[in-house]
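Only one protein chain is missing; all other protein chains are in place.
Here is chain A:
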Amino acid sequence: MSNIIKGPSTRELMAQMAAEADQLSIRDRRDFLRKGIAAVGGMAATTMAGGAIAKEVNTANLPPNEPAWGKQLGHGVVENPYGHPSEYEKHVVRRTVPWLTADSIASISMTPLQDLKGIITPNGLVFERYHGGVPQIPMEEHRLIIHGLVERPIIFTMEDLMRFPSVSQIKFIECPANGGMEWKGAQMEALQFTHGMLSCCEWTGVPLKVLLEEAGVKPEGKWILAEGADGSHMSRSIPLEKALEDTLVVYAQNGERLRPEQGYPLRLLNPGWEGNTSIKWLRRLEVGDKPWYHREETSKYTDLMPDGRARKFTFVQETNSVITSPCPENPIVKSGFLEIEGIAWSGRGRIKQVDISFDGGVSWVPANLKGLVLDKALTRFSLVTKWDGQPWLLQSRAIDETGYVQPTLKQLRDVRGGNSIYHKNSIHTWKVAPNGGITNVQIT
């Protein structure tokens, strides 16, 4: 900004504005500064509909002028041996809601869904959930033990595991608490916080079935305890049927080895199931005849109902969807042509259809699915339309291949009350203001 503002009069005006803003609350001040900056910077920045701040533009780089980067050389190869995003994309980062958890070691961050395209989440933006921080584990010192009700207990090195024929699959992973802050009311004025505990990657590894066959599960074996090597030694009981159906033991994501945040060097992946069952830093799989009822499947990750009883083993992430553009972070900036875009996903299979409502769910029109439509993966939908200042109540509603239709918030609340924390997959509403600004609302 400062390199754009050159005239002393502008500087004075900015200073005066900043001083005035000091008297305001943070929220008001932000709005004030936004509007003020746009007014002052008439030559450099323009207010857009929806209150978005247009980036300052140096007209010296615009046609018919030859831009600065066309008159010099850029840096050479391996300046960044492992590349990173453009310096103009620094706002595209994971963010957390600090008051959710007691500290940052056992906490969660969210993926900036509002900034992503397609269905793949870049590795550095996959949401984080740790129960005891991120361990740094040398690949050579990591072991996976399979034992319990098996014919031959096995200890695998990473080298061993990579000798097995590998498979690669694109699957979403979602925390069951995604959206959980909004059971009792809308709270989060941002898509990143309402839906960002969600990512989708291409995962590479070995089907757990193959490893279990190698060990030989005894007929009494019905459950598997998966355990992490980190300080929390996170553990979950997984039914054997799931393990034999599609669970993977994963060592790579989106083409490279797992990130430490995602379980390097080894993690479990239970496609379509709540993320915490996909144990990271996986070190042990024990086959047993009963579940273990550990802390993360009793005290946590159980869903309290209005009658005081709680649901256990609520594994599946049911069909869900949300509009990613527009959204609070992506207001509508111009009247006229508008592509409404979003993502849909189901833990039970493929997305079959997504519908969009402009009037809060009174009437619906079908959207188009675009790109890949895969089993238990994010699926992108789109609807091309026009907007001329109408005060929309925008919603999306997904239907999966089992015929399950994403429910309304009222339908969920009528059955589950307001204290179940997890698995809130209801239809989400964005309110579109006449200036194109977007707010998070609930329709009851």
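Going forward, a residue touches a chain if its C-beta (ideal position, glycine included) is under 8 Å from a C-beta of that chain, and two chains touch if they have at least 3 such contacts; residues count from 1.
Everything that follows uses one rule, which is that contacts and distances are computed from a predicted model.
Trainee: Which name from "Peptidoglycan-associated lipoprotein", "Phosphoribosylformylglycinamidine synthase subunit PurL", "C-type cytochrome" or "Sugar ABC transporter permease" does UniProt give the chain that's left off?
Mentor: Options "Peptidoglycan-associated lipoprotein", "Phosphoribosylformylglycinamidine synthase subunit PurL", "C-type cytochrome" or "Sugar ABC transporter permease" narrow down to "C-type cytochrome" for the missing chain.
Trainee: Touching the hidden chain in the complete assembly: which of A:I120, A:L244 or A:L304 does that?
Mentor: Answering carefully, the residue with contact to the hidden chain is A:L304.
Trainee: Using the touch definition up top, pick the residue from A:E189, A:E220 or A:E256 that touches the left-out chain.
Mentor: For the chain that is not drawn, the touching residue is A:E189.
Trainee: Any idea which of A:W69, A:Y82 or A:W99 touches the chain not displayed?
Mentor: Residue touching the chain left out of view: A:W99.
Trainee: I'm checking contacts with the chain that's been left out. Which of A:I154, A:L244, A:V333 or A:V373 qualifies?
Mentor: Selected residue, touching the omitted chain: A:I154.
Trainee: Could you list which residues of chain A touch the chain missing from the display?
Mentor: These residues touch the chain not displayed: 1-2, 5, 11, 14-15, 18-19, 21-22, 26-27, 29-30, 90-91, 93-99, 101-106, 131-132, 145-147, 152-157, 160-161, 163-164, 185-190, 192-193, 213-214, 216, 225, 227, 231-233, 235, 283-284, 286, 288, 290, 292-295, 298-299, 302-304, 306-316, 318, 353, 355, 359-365, 393, 397, 399, 404-408, 411-412, 415-416, 419, 423, 429, 431, 439-444.
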